[in-house]
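Report on the structure given below.
The complex appears here minus one protein chain, its other protein chains still in place.
And then subunit A:
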Amino acid sequence: MTEVTAPATSRRPDGVWSRLRHRPLALFGMALVLLIVGAAVLAPVIAPFDPFAQNFDGLTMFGEPLPPGGAYVLGTDLLGRDLLSRLLYGARTSLIIGVVANGIALLIGTVIGLTAGFFQGWIGAVLMRFTDLMMAFPALLLAICLAAVFQPSLWIVAFVIAMVNWVQTARVIYTETSALAARDYIAAQRTLGASTPRILFRHILPHLVPLIIVWGTLGISTTVLLEATLSYLGVGVQPPTPSWGNIIFENQTYFQSAPWLVFFPGAAIVVLALAFNLVGDALRDVLDPTLRGSD
C-alpha cells in the first residue's frame, strides 16, 4: 500500500535557453525576431536606396509606382521611393513602438494591477476606478490629445501609446492577483512571517509571468497598428520618416492599383507579431514548472 510515487526525477531546471533549444517553433520565432532586429539595425548598410529619395526612375511614364521586380526589389511607392529601403528603416520605428511602448504599457499595467489586486481596500479602489476611467475614455481621442499637446516625435508617440495601452493589462493583472492573494499558499506565507514584498515578488509575480507574456506578445501588433493610426491622423511619426504603419496608410487608397504597397508592410507587421507570439508561447511553457518534462 504505497503512495503513488511521482517519477523519481530530481533534475534541476536546466537553463531556459537549453529547454527553448528543443522547440523548433521557438527557434523559428527567435530567428525571425533576430532577422527583423538585424534588418533595423543594419538598415543604413543593407538598404539599396535612400529611403527618402524620390527616385527619378522610380515611377512609370504615367507617374505610377513600379511593381516589385527589377532594380526596386519590392517596387516603389507613390513618390517613387524604394519600398524595400523604406521597410528596412521603418522596422526601426515599428520595433521601438512595439517593444518600448508596449513594454512601458506592460510595466505600468502590471504595477497598478498588482498593487490594486494585492492591497485591495481604498488603494485598490482608487487605482481601479482610475483604470476604469481610462478605459471608458476613447483611446484614440486620448492619444490625439496627448500627441497634440507634445511635439510629435517617435519617443513621444511611444509614450502616448503606452499611456493608452496599459489599461487592459492592469485590469487582467488585477483580477489574477486578487485571485492569487486569496489562495491558501499566500495565507501559508503570511503565517510563516513572510514580508509583503517577499510575498509580492517571490510568490505572486512569478505566477503572473505567463499572463504578462501573453499580453505582451498580443500587444505588439496592437501597438504597431495604433502607431499607424496615429501617423495616419498626422499626430504620429511625422513623414517622411517611414514606419510600417504609415507606409500602409500612405498607400491604402491605391490598394487596387498597387497592392504591394499595402501587402509588404502588412506582411511585415504580421511576421513581427507572429515571431514574438511564438517566442512568447514557448517562453511561457518553458517557465512553467508544471509543464516540465512534457516537451
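One rule holds for everything that comes next: contacts are C-beta pairs under 8 Å (C-beta built on N, C-alpha and C of every residue); 3 or more make two chains touch, one makes a residue touch a chain; residues count from 1.
Criterion: contacts and distances are computed from a predicted model.
Within the choices "Peptide/nickel transport system ATP-binding protein", "Glycolate oxidase iron-sulfur subunit", "L-lactate dehydrogenase complex protein LldF" or "Class III cytochrome C family protein", the name that UniProt assigns to the complex's undisplayed chain is "Peptide/nickel transport system ATP-binding protein".
One of A:Ala194, A:Leu218 or A:Val271 touches the chain omitted from the figure, and that residue is A:Ala194. Across the interface with the omitted chain, subunit A contributes residues 1, 3-13, 183-185, 187-196, 198, 202-203, 206-207, 288-290, 292.
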